[in-house]
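Pasting a structure below so you can have a look.
Removed: one protein chain of the complex. Kept in place: all other protein chains.
Labels A and B are assigned to the chains in the order they are written; within every chain, residues are numbered from 1.
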Amino acid sequence: MSGTPLLEIEDLTVDLPTDRGPLRAVSGVSLSLAPSRSLGIVGESGSGKTMLSRAVLRLLPAGARLGGTARFEGRDLFRLSPRALRRLRGRELAVVFQDPMTSLNPVLTIGGQIAEALREHLGLAPRAAMARAVALLAEVGIPEPERRARQYPHQLSGGMRQRVAIAIALSCEPRLLIADEPTTALDVTVQAQILDLLARERQMRQMAMILITHDLGIVAGRTDEVAVMYAGRIVEQAPTRALFKHMRSPYAEALLAAIPRLHAPPHTRLAAIAGSPPDPTRPAPGCPFSPRCRYARERCRSEAPALSAENGGHQYACWFPLPDRAAAEA
Amino acid sequence: MLGLVGRRLVYLVPVVLAVTALTFLIANLLPGDLAIAMLGDQATPENVAALHKKLGLDLPLWQQYLHWLWAVLHGDFGTSHRTGETVLHAIAGRLPVSLELLVIAELGGILIGVPLAILCAARPGSAFDRIVSGVAFGSLSVPPFMLAILLIFVFALRLGVLPATSYVPLSQDVLGNLRGMALPGATLALLEWPTIMRVLRSDMISTLQEDYIAMARAKGLSARRILLVHALKPSSLTLVTVIGLNIGRLIGGAVIVESIFALPGVGRLLVESIYLRDFIILQGGVLLVAIGFVLVNFLVDLLYAVLDPRIRHGRA
Partner (left out) sequence: MAALDAAAVPLGGDRPARRRRGLGLVFWAAVLWIAIVVAAALLAGVLPLADPDRQALLARRALPSAAHLLGTDALGRDILSRVIYGARASLAIGVLAPLVATLLGTAVGLVAGYFRGSFETLAIGATDVLLAFPPLVLALAIVAYLGQSVTNVILVLAVLTVPAVTRVARAATLAVREREFVTAARALGAGHARILLREILPNVMLSLAAYFLVLVAVTIVAEGILSFLGLGVPPPTPSWGSMIAEGRDSLDIAPHIAFIPAGAMFLTVLAFNLVGDSLRAVTDPRRGAP
């Protein structure tokens, strides 16, 4: 990677309070993202990918504890004053949430919800802000933007609402957009449209993007880099091309196998990953994936592997990465 | 929106009819003969029978009801045999006092309750929240007459800054009127705010969990804007119901407060008509108050639609 990073996360941990004691949702994650680059974060639900993004946005639930550092253009996100944090959010750091049915305020008009960010951050007058809001609606592909701007969220379809959420996120020309499962709640036919819209806007605006998803297929060909998360850790990270060419961790391989394929013959059995993620309130020794890993050996159950540096930016955390298996068995 | 109004209106008619029937029934089942009361000393059996005939009291009950209902539908709620005043006139004379008290009480309750609810909901479980919630819960257990007496004791008797019982009509002396209304208004406001605060606090706490609030925070909006614009309106439906119920109740006057502070409102009129056995005023007054209550609730249902566009568009 080249240049100074836009976002630099080091050894980030997030602990959430639960009735059964603290839950380590994110455990020692380090990441770096250069300006106008894109990163996909992939993992099952509960892998900590959403909490990672919420930590960067400082939108964690009350009582959550943060460890480590996260720097945005050199500024320590965890030490920002509430005022500075507000100036950053929405202005330089924007987010699109998973469910457009719940992420827009039901009692405020769509135009108003876009315009308020413009007024807050860019100091636009009400009229000018509304005009910009209408232009943004047109840009994200909403027909009849003037009429739509006066409507309420429930009068729009899910795909339309997600376009509105994207318009809100783009409104102040942010430097980094975090899209948290932006298509999970949408119809399959709409998913590709939304992803293409995000990719197009990113290119046009030279904006960096973190795309969070549970579906490896979504990041393929859409992001520059991919990080695969499991049980709050990054288990594999590489340039997207390199990762798909040569997966090293058994977990990434299993995730890939879990993608339903359009071209597979009908009635092919979907390969789901057997078992479920470990209980994060009861960490066990060893690699967290070992109970579900079909390649797991003695060492995997007693010692957790660390993320190792490798050439070409391909890193993974596994004692027996896939191509080395033959050697290990010998 | 029109469909909603229509549906509520269709429900309104049988309820109002039942209210009239029940008012009539209660009034007629109570012991006591109107004719004897009206005639007083002259209540010879012949005179009573003649008056019965004149008033239609010799007819079967259902016919009496229909006659009465017919008169009511024409705006004739009866005339007091004691003062010769019509029910409508008597109520109309007292209503301004009760309405002024109502406005002071609700405004006061909202002015105290809403800001406290917002502050508590912003940091639930904080020391501030726990103290305010505790005081609100305790206030709910204060009997109204006890609060009235306490305020009289402190402000009228000990400090001597406000009069306890001096009603001046608003049209005569605005300042004097407000001074006289201060203690009764404060009594009611202090009784209203705990409910307002508790309902709004609890609804706002759940609204603040919503995704769209996280979204508003992610937009970099100020805490003030998030609380007042994004969270308050979607949280105010139950609040509107509660305030509507309170207003519906107070339309009939605050019986206790009007009695203690000697305010000539509707509530005191009704209580006096009970003491004085002025049966016509009581029956007509109760009916008007009950219909007023039903109408206020109808308006509250419509207000829902104003507050929530989903209801307005018939989707919720």
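Definition applied: a residue touches a chain if its C-beta (ideal position, glycine included) is under 8 Å from a C-beta of that chain, and two chains touch if they have at least 3 such contacts.
For clarity, every value in this text was computed on a predicted model and none was experimentally measured.
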Of B:59, B:149 or B:302, the residue in touch with the unshown chain: B:149
Chain not shown: contacting residue from B:131, B:223, B:262 or B:299: B:223
Touch criterion as defined above, residue of B:133, B:195 or B:235 at the omitted chain: B:133
Residue numbers in chain B that touch the chain omitted from display: 14-15, 18-19, 22-23, 26, 30-32, 121-125, 133, 137-138, 140-146, 149-150, 152-153, 157, 202, 205-206, 208-209, 213, 217, 223, 226-227, 249, 252-253, 255-256, 259, 267, 270-271, 274-275, 277, 282, 285-286, 289-291, 293-294
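Simple rule for what comes next: only the chains that are shown with their structure count from here on.
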Approximate Å spacing (C-alpha centroids) for the pair chain A, chain B: 53
Residue numbers on chain B that touch chain A, as the complex places them: 210-212, 214-222, 225, 229-230, 233-234, 307-310, 313, 315
Chain B-touching residues of chain A, taken from the complex the two chains share: 57, 59, 85-91, 94-95, 97, 99, 102-108, 116-117, 120-121, 152, 154-155, 165, 168
